[in-house]
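One structure is given below, represented as structure tokens, and several questions about it will come after.
Right, chain A next:
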Amino acid sequence: MNRIEKTQVALAALFPEGENEPETVTPVEGDEAEEAVQTGQRQPGVQPTPYEKHGSHLDVLCENEQVVDIAGVLDKEGFFLETISGVDWLKQEQLEVVYDYTRYDHELCRVTVRTFISRTDPELPTISSVIPGANWHERETFDFYGVNFSGHPDLTRILLPEDADFHPLLKDYMP
Partner candidate 1 sequence: MQPLVFSPTPNPTLFSVEGIVGIIFLLTVALVIFGALVAVNSHRLVRAVSGLAICFTGLAGVYYFLLSPFLAMMQLLIYVGAVSILIAFGIMMSTPEQQDLPGNKHISKLAGPLGCSVGALFFAGFSVLGLNTQWQVFPRPENASGDIEAVGKVLLTTHSMVFELISIVLLLAIIGALVLARRGRN
Partner candidate 2 sequence: METSIWRPILYLVGIMAFAGLNAAYLGWCERKGAGRIQRRPGPKEVGFAGLLQPLADGIKLMTKQLMVPQGVDGIIFRVAPVIAMIPAITSMVVIPFSGNIQARAMELSVLLIFALASLGMMAVLLGGWASGNKYAIISSARAVSQNLAYEIPMLLTVISIVMISGSMNLRDIAIDQQGGFWHWNIFRFENGHFLYMWIGFIIFFICSLAETNRAPFDMAEAESELVAGYMTEYGSMGFGLFMMGEYLNIVVGACLTATLFLGGWDCPFGLTPGVWWFLLKIYVLIFTVIWVRWTYPRTQIYRLLNLSWKILIPFSLVNVLVTAALIKVF
Partner candidate 3 sequence: MTLPVELRHDETFVLNLGPQHPATHGVLRVKLTMDGEYIVKAEPVLGYVHRMHEKLAEAGNFAQFMPNTARMDYLHALAFNQGYALVVEKAAGIEVPERAEYIRVITVELNRIASHLLWWAAFLLDLGGFTPLLYAFDDREQILDLLERITGSRLTYCYMRFGGVYNDIDDEFITGTRDFIKRLRSRMPSLYHDLVTHNIILIKRIKDIGFITAEQCRKYGATGPVARGSGIDYDVRKNEPFSIYPELDFDIPVYNECDSMARYMVRMDEIEQSLRIIEQALDKLPDGPVQAKVPKLLKPEEGYYYSAVETARGSLGHRLICDGGKTPYRLKLRSPTFSNLSLFGEVAEGMLLADALAFMGSLDLVIPEIDR
């Protein structure tokens, strides 16, 4: 079992519903996987993605509360957090938060964790209790998107002035 499969199994344990378990553990080259990744319409679960195409081995779509558990599992597996990016899907009326994880060793494995949250009341649990390095990344996401990370020790503006009252990366933000 290589690193990618191991990680996939470890993560799949967080998604108990049988239908989300992938049938095979090798990266799927088929069209279904492709489509599922791109539309963002699929069910929560772990899905292998073609690395050559997307630069990521595993794509995890999860419920909001699960980000902490996933961070815990990945932390235990020796992953580190690369970055957290917010995305504003204005048409679908929701925000997405993307976490990128990878490992230091030579068995390359990149994991993308994604979760969708409401656009009107964006709230997510913080993972900074598990991964202290997430602190600043979450502050940045709060800064740009207004995502409220509950339980964050110091959710203040980081790059924008401390008295800013706007979230500039929202698609409907007009300066």
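Here is the rule we go by: contacts are C-beta pairs under 8 Å (C-beta built on N, C-alpha and C of every residue); 3 or more make two chains touch, one makes a residue touch a chain; residues count from 1.
Criterion applied: all candidates are chains of the complex that A comes from, given by their letters.
The structure displayed is predicted, hence computed values, not measured ones.
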Judged by that same contact rule, which candidate in 1, 2 or 3 sits against chain A in the complex? 3
Which residues of chain A touch candidate 3 in their complex? 37-39, 53-56, 59, 78, 80-83, 85, 87-88, 98, 100, 102, 104-106, 108, 110, 112, 114, 131-133, 135-137, 144, 157-161, 168-169
